[in-house]
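Take a look at the following structure, please.
This part shows chain A:
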Amino acid sequence: MSGAEFLLWMRGPGISFAALFFIAGVVLRLIEILMLGRTKNLAELRGSGSTAGMRTIATRFLPADANTFRRSLPTIVLGYLFHIGLFVVIFLLTPHIKLFQSVFHIGWPGLPTPVVDFFTVVALVSMLGLLWRRVSNRLLRFLSTGEDYLSWAVTFMPLLTGYLSYHHLLLPYSWMLGIHILSVALLLVIFPFTKLMHSFTLFIARYYNGAIAGEKGVQQ
Partner candidate 1 sequence: MTAIKAESRRPADETLGEALRSHGISRRGFLKFCATTASLMALPPAMIPVVASALEKARRPSVIWLSFQECTGCTESLTRSHATTIESLIFDHISLDYHHTLQAASGTAAEAAREAAMRDNHGQYLLIVDGSIPLGNPGYSTIAGVSNLDMLRETAEGAAGIIAIGTCAAYGGLPHAAPNPTGAVSVSEIITDKPIVNVPGCPPIPVVITGVLTHFLTFGTLPELDSIGRPMAFYGQNIHDRCYRRSFYDRGLFAETFDDEGARKGWCLYKLGCKGPVTYNACATTKWNNGTSFPIESGHPCLGCSEPDFWDMGGFYRTLSMPTGHFSTALGYGVAIGAAAGLASALLGRSERDKARSAHEKVSVDDLDKGGSS
Partner candidate 2 sequence: MNFTDATRSRVEISAEADLTHNVRPLLHEIRHALQQLSQTGETHVIDLRRIPMAPGEEARILELLGEGEIKATLTVLGRSTIIETAYAGVWIITHYNESDEILGRFIEITDAPAILKSQKEEIALAAAQLFKMLSADQPTKEETRNDSDQS
């Protein structure tokens, strides 16, 4: 198999299959969660649960307060850097935008490639930092399961292979790009059945948490 054949297969059946698996998995998981429902709160409510829920979806993007930020400083800083880097790379690199455009028929302007490249490095370095913390910090090592490391690896690989292919390192571009898409395919397949699913469910979780608190008049 040549690099071109491999790339073509990945761009064609490979990524389509992974996408099918991904979307099926995500829909499955979301239905599974939402269908379990929440029983109606019969207490005399002090505020609107849905308003508070929506509010919490937004407010949880920031740490609860300065002391919480201070207590978990490395986790929060590295976490932000990683997520911002990942967001920029996924949604603001022109080739990626074209991919979304081919599916959703809407596009948006991308960032200059060297800027995206910089964010890739930011994401990669912060992910290494997070991994280092996971293995070296007693608390995180205790909490971590195989799934945590698997999720880390399948997230790290697309970033790494994307970086390598952009810089034409290690392998010919067709191969590297093919491997990049393969790593994304792997991520997509694994995504719905691991904690990676949090990218979708955190909105539900925050909503419920905010609603439960908001009905009691607690603003978060």
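If you want to know what made the cut, all candidates are chains of the complex that A comes from, given by their letters.
Rule of thumb we're sticking to: a contact is a pair of C-beta atoms (placed from the backbone, for glycine too) under 8 Å apart; a residue touches a chain by one contact, two chains touch by 3 or more; residues count from 1.
Since the structure is predicted, the reported quantities are computational estimates derived from the model, not experimental observations.
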item: Touching candidate for chain A, same complex, options 1 or 2; value: 1
item: Residues of chain A defined as touching candidate 1 within the complex; value: 2-5, 7-8, 11-13, 15-17, 19-32, 34-36, 94-96, 98-99, 101-103, 109-114, 168, 172-174, 177
